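The other protein chains are all here in position, but one chain of the complex has been omitted.
So, subunit A:
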Amino acid sequence: MNNYVKTTKMTKANKKVIRKQLKASHTLLKHEGIETVSYPTQNLVVANGGLGNGVSREQLQDILKGSSSVKCLLMPPNKPYAFVTYGCTEDARQCHAALNGRQLQCQGRTVTLYLSFVDKAEMPPGLKVLEDFVSPEEEVQLLEAVDWSFCDDPGDNTIQKTLKHRRVKHFGYEFRYDNNNVDKNKPLSGGLPAVCHPVLERCLKEKHISIWPDQLTVNQYQPGQGIPPHVDTHSAFEDTILSLSLGAKTVMDFRHPDGRSVAVVLPRRSLLLMKGESRYLWTHGITPRRLDIVPARDAERSVAVTPDPCDLTLNERGTRTSFTFRKVRHMPCDCAYPSTCDSQRPLEVPQRFSLPCTDVDAVQLEMRFVHTVYDEIAGHFSRTRHSPWPRVGDFLRSLVPGAVVADVGCGNGKYLGINPAVFTLGCDRSHSLVQICADRGFQAFTSDALEVPLRSGVCDACISIAVIHHFSTQERRLTAVKELVRLLKPGGKALLYVWALEQEYNRQKSKYLKERGVGPVEGVEPGSVGQMDTTAARTVGTSSSAAKSSQPELSIHRNRTAFGSQDLLVPWHLRGGVQKEGQEPSHIGEKGALLASGSTPVYHRYYHVFREGELEELCRKVRNATIETSYYDQGNWCVILEKTL
């Protein structure tokens, strides 16, 4: 701890720096998974001192020049922070004291640096990696035992997709990817292959497990393939999960709900044990890429990858096959992690879902991942929706006084009062949100955007802002557009805004991605005040992972990163007190907000984000309307549609 206990009172300026530094640490944790510590170490993270926010290496080196033993300086591309490692802790501490709160002039703006110490990453609790668990001979035997000529498809149950997607095969029980659960009534004949028995016996003998597993999933990953972050469904499997890595090593990312992330190297022929918190609470996933950053010194060992800039090297991936052994669970899960437990909290757990094929499925999906969520988060959602987007305001203000306007999907009524010279009617599917509009004195009613109970042709104009992307089939999205056109009088105009797949357009990052200083902003979405850029150069549109529209699986999006596919579940972390009227406030743990948060519910909303040209394509299918303008605005694709005369 700090040995300099000052007896003089801290100045106001000092207090401000400390406050801002805490905010910076919080943001680093939440958005970058970087955990800072309060005790001095040799490693510093410099928030706002990164290439991503315009600070150059020369600038940083210049201000570090005063201090002695800089061992190295790591500036990850596109990140709003840098890492500095000193020869000794004392030098790092001096640097911290000297530079924390220091301001730099950077591309015409003033940037304030906030320094914090970082330490070696710790493994998620319950996680162990046992190296050299099988011999090379056993590895060969296991790999040869898998007959890939008939493999299961993790995408959907019809056609097997090969090249773009990892290959999967199940033994023991059929695993379903539409609900991420095991079909407990369908045990597969044959059980687990005999070739696995020696490995499992070893696990029993060494007391890693106490029960013989009865389900095996074999995954084969070619370089560039991965698996989205997930928690293995609690109700499907018992606690300890074993995973054997064969053929090549890889890096698996573990992420805690509070934002901390740890990258763990899984060496070849190692056995990964996930137990307790690492099995029930942290998500695990493998980023689809061909290169991993791994520690250089302990290259063959399993360690958590830490921000020690002097110790990193690149590993090129090979073909890796994992054998994951699990014990099927028959009683509901009663773990200590209800926030991720589908037995204890069925509504909130983000099981991966496939895209609906029928309208009935679509309605069900939207009920679960749009309507129910908005009703639950209405209060918090409304509190984060205050600033109207300027160009929407422009559209509304350009209307003739006395115009009748429908805001279909009005949310909390943000746009209902913008132009008092027109009569704006709001409607929304969420009764809670409509209530907020009414409380604010606006005229609004509850209805579905696919069937708006207004007379045809009664509107001079309509707006649909950030609505249509919640419909889960193209047919429904088209119906929504047609409905808007139906409401218009001939010559009337509709303004449509939908989230864009391309959050970076014309090399201009949307505010959603762009760095804008440090400080936690809740519920940040495309088009609102910006946050740190967390993309590792994933300019969507060129990335092949974005073209996974053939894959019907919905992935869970990581907030404030580029969208990896067009159909997503986007998390919403509910904060602050009252949720629905009459419910108890969200429990904030005694130690404060950043607990191992069983206390902060995470909701997921479904989005179909539009690629460039897609909205126009959709609008062109409406015969009695023409596109007057189309443009890109802060992470949204926008169209002004005019009803033909």
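Following the convention adopted for this analysis, a residue touches a chain if its C-beta (ideal position, glycine included) is under 8 Å from a C-beta of that chain, and two chains touch if they have at least 3 such contacts; residues count from 1.
Here is the rule we go by: contacts and distances are computed from a predicted model.
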Among "ATP synthase membrane subunit DAPIT", "Multifunctional methyltransferase subunit TRM112-like protein", "HXXXD-type acyl-transferase family protein" or "Proteasome subunit beta", the UniProt name of the subunit that does not appear here: "Multifunctional methyltransferase subunit TRM112-like protein"
Residue in contact with the excluded chain [from A:12, A:186, A:455 or A:623]: A:455
Residue of A:41, A:287, A:435 or A:630 touching the missing chain in the full complex: A:435
Residues from subunit A at the interface with the omitted partner, ascending: 363, 401-402, 404, 421, 423, 425, 427, 429, 431, 434-435, 438, 443-448, 450-455, 458
